[in-house]
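Accompanying notes for the structure given below.
We show some of the complex, not the whole, and keep each chain where it was.
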Amino acid sequence: MRFFSDNAAAACPAVMAALADANRLDTAYDGDAWSQKLDGAFSDLFERQVRALWVPTGTAANCLGLAALCPPTGAILCHEQAHIEQDEAGAPGFFTHGAKLTLLPGEGAKLSPQAVDEACDRVRADVHQVQPAALSITNATEYGLSYRAAEVAALGEVAKRRGLGFHMDGARFANAVVFTGESPAELTWRAGVDVLSFGFVKNGGMNAEALIFFDPERAEAVPRLRKRAGHLLSKGRYLAAQLLAMLEGNLWLANARAANAAARALADAAGPARLVHPVEANELFVRMSADEAAQIRARGFDFYDWAPGEVRLVTSWDQEMDAVARLATAIAAL
Amino acid sequence: MRFFSDNAAAACPAVMAALADANRLDTAYDGDAWSQKLDGAFSDLFERQVRALWVPTGTAANCLGLAALCPPTGAILCHEQAHIEQDEAGAPGFFTHGAKLTLLPGEGAKLSPQAVDEACDRVRADVHQVQPAALSITNATEYGLSYRAAEVAALGEVAKRRGLGFHMDGARFANAVVFTGESPAELTWRAGVDVLSFGFVKNGGMNAEALIFFDPERAEAVPRLRKRAGHLLSKGRYLAAQLLAMLEGNLWLANARAANAAARALADAAGPARLVHPVEANELFVRMSADEAAQIRARGFDFYDWAPGEVRLVTSWDQEMDAVARLATAIAAL
């Protein structure tokens, strides 16, 4: 029973059905009927005109988005634990042609407006220093916290005042929407977000993520960048179909609700003293001795050690509630 | 009835079945059981130890391969009609950090050893000129011709003598193998090829191509480049499974055989006078007036105009032979 990554989960049945349905001849690249529906479907969801592009990975979504916001000579402000800094092999440097990530601290991998303001204040405006050009946050964060709309808006205010493009890495955006109960629009463009990497793969997709531009003009160069980075798949309909299937009937929310609920059950079992961070999405960071972790593993549960005395549990859309209950019992019994 | 692109065709049933089969929890990225089998499966096919990586597009395969062969300061020799020059939006410049494509002429989009030698001779060895570092050919070519093993080997000899890495864009490698009747090994590493972009998407795949390194040492940095370019998919098993399904029972050859046969039927119908190039794969370039093209289209056939008085027809693995026969009749009747 694995609790180590939502990347490891299967694709959900509706996605598989959508692939089967899309399995017929249509125009190549993104000229097909499914791809052509994306702008409309996401515009409906976000309650405004958006530009939506499929890409096969979150790294591609993040980096194409950042490349649209930050010139090679600029800096992207992000948390020191941000995925773009820690886990993308330097991809932002590749896609932006060498722009810099300026790393900021913050509890639970969240950024505060103060931290962003201070980082900007530290930079002289002369040609010798790299000028901040973009701000990137992750929602839900790398430590499983969710920004509320008001928190995003406070950051959006700084971004606007400082002239920074505002990017949200939403690999687990669905989990944040579910947790906060706030709408996709409130959590993004109404709070000043310019570009969203909207994750589906961790939430039951197979290999399609959405890159959303709230100002379609900002997206103008992006189809070309996507092609140049090798991310314009020949048969794009199979990606578009996945995304449409996930939006249909708000399946994306149902899946995230299931994953969040599983995480909540485990968090309750662990109790506040063991939790390193509040549990506001589908990840838990749990204080546990090596010995305790071994006990749990002996009962057939898989998860990552995160730091000495700390393990990470991740729940998925398809987590069997029975296994969750047994793990919760095992943790509670420690 | 569409004859405009093999990219437009559906994925074949075995691929769909493989996706369903792979649709269960496994390790993320390329740690899963399917991905781990790729080296072995392709080593068997090529009769030597190879390193095989999945990627979602031919552009990614070509450009990761070229980046492994050519430094930013080098040049890649290729045909002036090569896909990497004409249809990849400058992706080679992106992945290689600005290496140059040196364009060579040649009938039917084929390169000759002489052309390569002459291009090398034109370059002074000093620091002012960009030094050739790699040679890239496409087999089958952009005009639907197939290099025979002996032709590849003659180019391989020049490449070796000149110190050039040798890349083959095999978006339609299967069609070349079928047409020539020569083995994958003969057409590649035995003829001096270092890296092969082995295409599956145009041949019945959904969204997986293989990047093959015949000298695994050359591939050492590539997994990192793949990740950095956003091409390490989270759930790689769905790509690996497609490739394995296509290799199983030589399905890839059966599919290519079908496409080639359809092209052959059309070529025979058209007759040599109408054919701009010999038909040695699944593409035909046919001389046809605008009026004649309109007649054919009026009967329900779709295809691209290629040049004034010239149209392009592409056949797919799933071309209905009935439609092919009717198109053949229509062409023959012109």
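A and B are the chain letters, set down in written order, and residue numbers restart from 1 in every chain.
In this section, a residue touches a chain if its C-beta (ideal position, glycine included) is under 8 Å from a C-beta of that chain, and two chains touch if they have at least 3 such contacts.
These numbers were taken from a predicted model, which means no experiment stands behind them.
Q: Quick one: 2 copies here, how many in the whole complex?
A: 4
By definition in this document, only the chains that are shown with their structure count from here on.
Q: Centroid from C-alpha atoms only, then distance chain A to chain B, rounded to Å. What do you get?
A: For chain A versus chain B, the centre distance works out to 34 Å.
Q: Residues of chain B touching chain A in their complex?
A: 2, 5, 7-11, 16, 19-20, 23-29, 55-60, 63, 88-91, 94-95, 201-202, 206-207, 224, 227-235, 238-239
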